[in-house]
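See below for the structure under consideration.
Left out: one protein chain. Kept in place: all the others.
Coming up: chain A.
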Amino acid sequence: MTGLYDVSHRHEEGAATVARHPVPKGQPILELRGLQKKYGAVEALKPASLTFLCGEIHAIVGENGAGKSTLIKLLTGVIRRTSGEVFWCGQPVQLSNPTEAIARGINAVHQEVVLCPHLSVAANMFLGDEMNNNGLMRKGAMTAAAQAVLNDLGFNLPAAATLSSLTIGQQQLVATARAAMRGTQFLIFDEPTAYLTRQESAQLFRLIRRLQGEGVTIVYISHRMEEVFELADRVSVLRDGTHVGTRKISETNDAELIALMINRTIEQIYHKETLPIGATILETRGLTGPGFEDVSLSVRAGEIVGLYGLIGAGRSEFALGLYGRQPVRSGEIYWQGKKVEIRNERQAMNLGIALAPESRRDQGLCLNLPIGLNINLPVFDRLTSGFTINRRREIDNADRQIRDLKIKTPTRRVLASAMSGGNQQKIVIGKWLSHGAKLFIFDEPTVGVDVGTKAEIYRLFARLLEQGAGIILISSYLPEVYELADRLHVFRQGKLVASHGYRGGSHEDVLTQAIGV
């Protein structure tokens, strides 16, 4: 049996297949003894001993930089361990390269989709394992087979469509379907729901349970506590490269896990202070542009205006329109009472608008450049005296943001790509703190960010509000906007369809308005 679906031709050719239940359910399938990884002098993973039981859903939680990614890379053979032993079904194994891991049935679904965007969904699902007829691809057969798999999984996705025409969330589902289709004994999910809508998450969870029912062992990495409690049988906590404990899910709770993860208790993640609301900073009237229609809203000093909706509902598009990145077709923008036109990003910045965009990777950061350059990018004109940059001011500004935001790096010269998600988000925010704005737009600021950093970001919001700024907070994560926003606007299909006061309406109301049922 090659997996859930026997559509792979591998089977026909009698290539290596994996046994369905390599070990009895509940027995150790993968055992790590003193597994350790060092990069030079840096110990990314301190000797960890962990056991994964056959057929369980094993969650792994920890802050960014806790060693979760290192652990995944070790298990999938992307990197080699420095020391320690790994036992697969009781036998010692090397897991020295990805091929070996895959041959044993260890697969991973990554947070960022690693598929070919220009190929069709079906072609991606069969990538590297195409059905062929004497070397010629059987495209029709593959599309049909892929469609059958997708339908069966309950994913409403067209197998013939080009992958890039799907949303990131849908692409994630394709990646999962691909892993499910292949011979998988042991499937690792790395924050799979970071870009998924609620419906997509629900579909994914059903699939995960189903795989579990088939005897597949699941490792589930997530920042979202409620997902861990919904899905997992057991949970292991990593902190600063150390495995600090494993609990049965029935014998633990949020508070204990968070305490283990950050070694301190957060009495309140959603830090909300009620501040006096000041004058209106920004008002839009009937703003219409690509992807959003007739949006009228206002932001006042000292308040957070939340924009909630499914991905593609027009929230980010509205933000880009407001920021001058996308042309606005009609409608008016009033800045501190005066009518303004914003034609490009520079104009928006000069007014005092800052945008921390949705995707850190694609819009927020120059990943292969140093942290310092990223932080200073919006303000180089101010760091320049004469023709050249004032080196002292450049260094001071970068170092100040790194210090203030507690970005975990030895120097500003480290490349942004070397940072974890939470630290990258801090760099994006740091850019705009040094710019100094009156209106901050945060688009999905806490995607892929750990609990500790989340709390830091929320405290930062409070600090900005105290200084008299206004905030537009865009999020797909309802508890976040619900708990933080003074006013919450719901977007659906490009339009603003409902508005609530602070904690107005129930979660269900807001969700229903966003989905439109």
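Heads up, the rule we're going with is that a residue touches a chain if its C-beta (ideal position, glycine included) is under 8 Å from a C-beta of that chain, and two chains touch if they have at least 3 such contacts; residues count from 1.
Following the convention adopted for this analysis, contacts and distances are computed from a predicted model.
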Per UniProt record, name of the chain withheld from view ["ABC transporter", "tRNA-specific 2-thiouridylase MnmA", "Ribose transport system permease protein" or "NADH-quinone oxidoreductase subunit L"]: "Ribose transport system permease protein"
Given A:I389, A:V497 or A:I515, the one touching the chain that is not displayed: A:I389
Residue of A:H118, A:R346, A:R463 or A:R503 in touch with the missing chain, whole complex considered: A:R346
Full-complex contact with the absent chain, from A:K431, A:K454 or A:H489: A:K431
Absent-chain contact - pick from A:Q36, A:T143, A:Q172 or A:T409: A:T409
Touching the absent chain when the full complex is considered, from A:F52, A:F292, A:Y308 or A:Y323: A:Y323
Contact footprint on chain A, counting only the chain that is left out: 39-42, 65, 323, 325, 345-346, 349, 355, 357, 362-370, 373-374, 376-378, 380-381, 383-384, 387-389, 402-403, 406, 408-411, 413-415, 417-419, 431
